[in-house]
Every structure is written in structure tokens, then in C-alpha cells.
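Note that one protein chain of the assembly has been removed; the remaining protein chains are unaltered in position.
Letters A and B mark the chains as written, and numbering starts fresh at 1 in each.
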Amino acid sequence: MANSPEFFLIISALVFSLGLVGMAVRRNPLVMFMSIELMLNASNLAFVTFSRFTTKFQGFHGGPSDGPVFTFVVMTIAAAEAVVGLGIIITIFRNKHTVDVDSMATLKG
Amino acid sequence: MSVFNLDTLLLLPFAAALAMAFMNDRGARTFGVVFTFVQTVLAGYLASGNIPLETLAVKRLWIPQMGLSWSLGLDGANLWLVALTPLLTGLALLTVSERTERIAFYSANLMLLNAMLSGLFLAQNLGLFYVFFEGMLIPGALLVAGWSVKNGRETAVRFLLFTLVGSLPMLLGVLVLAFAGWGTDGTPNLDFTNLVGLPRATQLFLFIPFALAFLVKMPVFPLHGWLPPLYRNAPASTVAVVAAMMSKAGAYGLLKVGLTVFPLAMVEYLNILGTLAVISLLYGAYAALGSDSLREVLAFSSLSHMAMIALGIVTLTEAGTAGSVLQMAGHALATGGLFLAVALMEKRGMPDELRRFGGMANLTPKFTVLVLFLVLASLGQPGLGSFPGELLILTGVYDGYPVIAVLACLGIILAAAYMLRWYQTIFTGDLGTFRPPSDLRGRELAVLLVPVALSLVMGLAPSIFLQPIQAWVAGVL
Partner (left out) sequence: MTENFDPMVLTLLLPILGALVVGVAGRQLGKTGSAFVASAAVGCSFLIVLSTVIRKLTGNPVPENIKLWDWAALPTTPPTTISFGLYVDSLSLTLMSVITGVGFLIHWFSSEYMEHDPDVPRFFTLLNIFIAAMTFLVLADNYATLIIGWGGVGFASFGLIGFWREKPSAAAASKKAFVMNVIGDIGLMVAVFALVKYAGTVDYTTLFKEVLPGLTNNGQATGWLTVVTLGLMVGAYAKSAQLPLHTWLPDAMEGPTPVSALIHAATMVTAGVYLLVRSYMFLELVPALATAIGYLGVVTALFAACCAMVQTDLKRVLAYSTMSQLGYMFLAVGVGAYGAAVFHLVTHAFFKALLFLTAGIVIHAAHGEQDMRKLGGLGRQMPATAVMFAVGSLALAGFPLTAGFFSKEAILHAAHHHPGGTPLFVIGALVAVMTAFYTGRAFFLTFLGPSKIEHPHLPGAPTTASCAVLMLLSLGAGSIHPDFQAFLDPSMTNHAFAIEPGATSGAAIGLSVAVVVAIAIAFAMFGKGDRDPLGGESPPLVGVRNGAGFDPFYAFFTRAFSALGGLTARGSDHFLQETLPSFVGRSFGSLSLVLGQIHSGQVRHYLLVITACVTTLLIFSLVMRGGV
């Protein structure tokens, strides 16, 4: 079971769906960030899985190296996003005294 | 290389426009008049035949990646348009009222319009042609938006929207022609000489956006919605340039691009274009007969006359095409002259409603005589400028379509009716409420005498004008 990619991919899909649902149903931006992290990490899992189980272009871990590399990129972006996002949330909170995302719809058409 | 070349001819007005924008009001106008005069003389010198026209051609790389080159040339098709553009701009500058706000900027814009139009007529590269075709919208819209009698912004926006709807598809067409790799070595090259002999299917497809752009610009029924409001509202001196020269941009495009790049498509769509032209010819005539606005009558007459020019081009006969090119000049003189006359009277507080006019002949006898000449020139009086053009156009039309020629003749009869109605309402009968305080004086007389005299020459000896045109037409068809 641990030798087939399906197991990891299904977990990845589940985690991604969890993040998606969390994103859709929660109104607290902090929780939504956590959901985003879940989705990003789900994709990280998928990257690593594919890298591990691909037989072509063997790298030094037995798979091609772009999967792990992309994981690092995603993690970096996630960190950057969290920093900027938290900054925005704090600014919004200072201005509006709420962080409920449903009340932030001033850019709608 | 002497300074008398096409680069100078085109860069001169651009430089002048730039300089004028930073001058004071009085200086800018004088400077502009002098510069247009210089430009006219230069154009006239280049056109006079002292130098073989082919040796004048200029070609420099500009954006080779897109096939765009700075390539200019003078030939029978654009010769008279190139010469008349600065002339009419200069005359228009002379009619600008001293009470106009920001005269310097206004004059600079007129100069820029003149520059763009000169560029358009001179361009021998489709990309360059497109740049000027759109470029003239900038001064045009500014002039209309900033100095209109009323509803300036609305009129300008309408003008922009109509022409852009026509010309943005044309941009796509230009890009396709640039990147589809026709031509000698597959690199993008938009020179007209390189675009000859496109495959038939390509021509049929790509001609549509081009035709749309030209028909809107000309304009032709039912795409003329921008024309009456613009002619009604815009400052008269601007309208003089727009009616005389800018309206020719569309016709010239149809002539130049249509005949050189899309000859097979012109043959294919001849019936549609011809029908549109005939409808627009009669429609404009009827509308002019029924309009109560002084400027609108001229606007509709312009619609009708431009349709006659279009009709001549789409006949694809030597007579019709040569007649169209000649009539472009003839119409520019007549209609341009009439709007110059309007501009001169607007300085004296002229209203626009025809019912407020009457009996002006006895108040302003000199003005009356000159306007009468222009009216006659406009309605195609034999012996004046529009007649030889119309005669040739209709000869061409008759060659293939006798019935259409007779229908177009109905347009000439209607032209006599509406132009005389216009003239008589203003100048004969009882005195109206508008009484001009003075007749034309000195410089103002000259402003109207120039188009009248040229029109007379064109009517009595059109061969002077026709010879280069016919040489060009024979080469293209």
C-alpha cells in the first residue's frame, strides 16, 4: 500500500478537499489561511509523491528532483503569503474592527 | 539630398504643431498660417512635376519586427490631397475667431490634424497608414471636445466610438497581414508594394474589417451617425478641415488599400459597396432637402457627395476611379470652402437654424457672391470643380451599370434642389433675424477666393489635375 502512489494521492486529494471546504464555509480569515495552507500542502504531497514514484529521469533520491524543488517553492510562497495576508488582515481589522470576510465586498461589480 | 523631400514635408507640420502648443495665442496662429503656407508651397513644388514622383519615395526601417516602416511616397492618388490638406488647414486657421479660448492650443491641434492627415495620405506602408489613421483621432477628438458650440464631449465620444468600432477590427487585419508571413521572404513587411497579390480567400476575408473602417470614416449610410452631430456642433474651422480632408481619409483608404491590397475582394464585394453608395447618395440628398439646420444640410450634402466618390471607386473603371480622385479634390474645395464661409459668419454671431436667416444678399454682397460660387461648385455646376469629377465618375458607372448612373443623376438633381434651397433661404427673400454686422474684409475675402479660384481652374482645365491621376489609375487597374 505504501508502495503505490494512489494511497498518497488520495490523502492529498482528501486534504485538498478539506482545505477547499474550509475555505468555502469559514468566515474567519485566519481559519481560511489555515485552509489555504492545507491545500498548498496537499499539492506538496502530490508533488513529492509523483516525484518519488516516477521511474524516468532518476535523481539522487530515486525520482526526478523537480517535485521536491517545487515543494520548497510552494512552501516559500506560502510563508510569503501568510506574512502579506496577515498584514492585510491586521490593517483591515484596524480600519473596520472586524475580520469577517463576508463584510468585505466593497470591490464587487 | 535636398531639403525638399517628403520627410521635410511631413515632419514640418509635426514640429510646427509641437512648437505652437507652447506659443502665445497671437503668435501661434500666425506661425501656423505661415507654416501651412510653406507646407503648401513645398507640396505644390513637389507635385508640380519638376521632380519625377518616383524619386521622391522615402523608406526607413521603423519597427521591422512588425513590418512597420517609415515609407512615404507621392503619386497620382495622393498628390492633390497632400497639397490641399495644408492649404485648407491654413485657410481654416485664418478663420479662427479671436474670441476662441486658448487659440494657441486650438491652432496646434489643427496643425496636428493637418500633420496626421498628411502622413496618412503620404504613407506607403499599411502599418504607418494605420498609425496615422488612428492618430488623427487624437487632435480631432480634442478639437471637438474642447471647442464645440455645444455638447462637445458627447459629440467627441460619439465620433471616437463610431470610428474605433470601424478601425479596431482593421488593426486586427493589419496584424494578420503583418504576421501571416506573406511577401517575399516571410519576414513581416507591411509595405503596400509587398502586399500585392494576396490569395483570393485571404482578400475576401480580410477586406471586411478594412472596408468597415473606411466606410465609417467616409461615412456611408447607415454608418454615418457621428457625422451630422459633429458637423453641427464642432467649431466651424475644424469642420472645414474635417469635411474637406478627413472625410477623404476613408475614401482614400478604400482607393489605396482597396485597389492595391484587395483588388479581388473589391470585385467580389462590388455590388454590396455600390448599393451602399447609391443608398447613401440618395439618402444624404433627401436628408439635406429636409433638414432645417444650416450646418446639417452641408453635412448631409457631404454624405451624398462622398457616396458619389465611393461609387466611382467601386466601379473599378479607369474613368470612375480617376473621377473619384479628382472629385476628392473638387469636393474638398467646395465643402471645405462652404464651411470656411460658415466659420467666417460664425464670428459674426451666426445661428444654426435656417428659419432665422433671410435676405443676407443685400447686407453682405461680396460674401453672397463667393458663397454662391461655392454652392454651385458643390452642386456640380459645369465649369466648376466638381463637374469634371462627377462626369468621369458617372461615365465609369454608366459603362457597367447604366441604371445606377441614372439613379446617381437623380442625386445631382436633388443636389441642385437642396443647395439652392439652402442658398436662397439664407440670402434671398425678407430679412431674417440674423443680420451680419459687416461684409467680408481683406483677408477674409482671400480665404474664400482661394477655393473659388481653384475650383474654377479645376472646372475649366481639369486636365492639369487629371494627368498624374490617370497615370496612377492606369497603373493600378
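Keep this in mind: contacts are C-beta pairs under 8 Å (C-beta built on N, C-alpha and C of every residue); 3 or more make two chains touch, one makes a residue touch a chain.
What you are looking at is a predicted structure, and each value in this text was computed from that prediction instead of being measured.
Of the candidate positions B:Thr89, B:Asn189, B:Thr317 or B:Thr335, contact with the unshown chain belongs to B:Thr317. Contact with the chain that does not appear here is found for just one residue of B:Val38, B:Leu175 or B:Ala416, B:Ala416. Per the touch definition above, the residue from B:Gly49, B:Gly197 or B:Pro222 contacting the chain not shown is B:Pro222. Touch with the chain that is not drawn comes from one residue among B:Phe192, B:Phe207, B:Tyr252 or B:Tyr283, which is B:Tyr283. From the set A:Leu9, A:Met23 or A:Val74, the residue in touch with the chain omitted from the display is A:Met23, counting the whole complex.
Taking the whole complex into account, subunit B touches the unshown chain at residues 158, 161-162, 221-222, 224-225, 228-229, 283, 286-292, 296, 300, 317-319, 322, 359, 361-362, 365, 369, 376, 379, 381-383, 387-388, 391-392, 394-395, 398-399, 402, 405-406, 409, 412-414, 416-418, 420-421, 424, 427-430, 459-463, 466-467, 470, 473-474.
Touching residues on subunit A toward the chain that is not drawn are 20, 23-25, 32, 101-102, 104-109.
In this section, only the chains that are shown with their structure count from here on.
For the pair subunit A and subunit B, the distance between C-alpha centroids works out to 63 Å.
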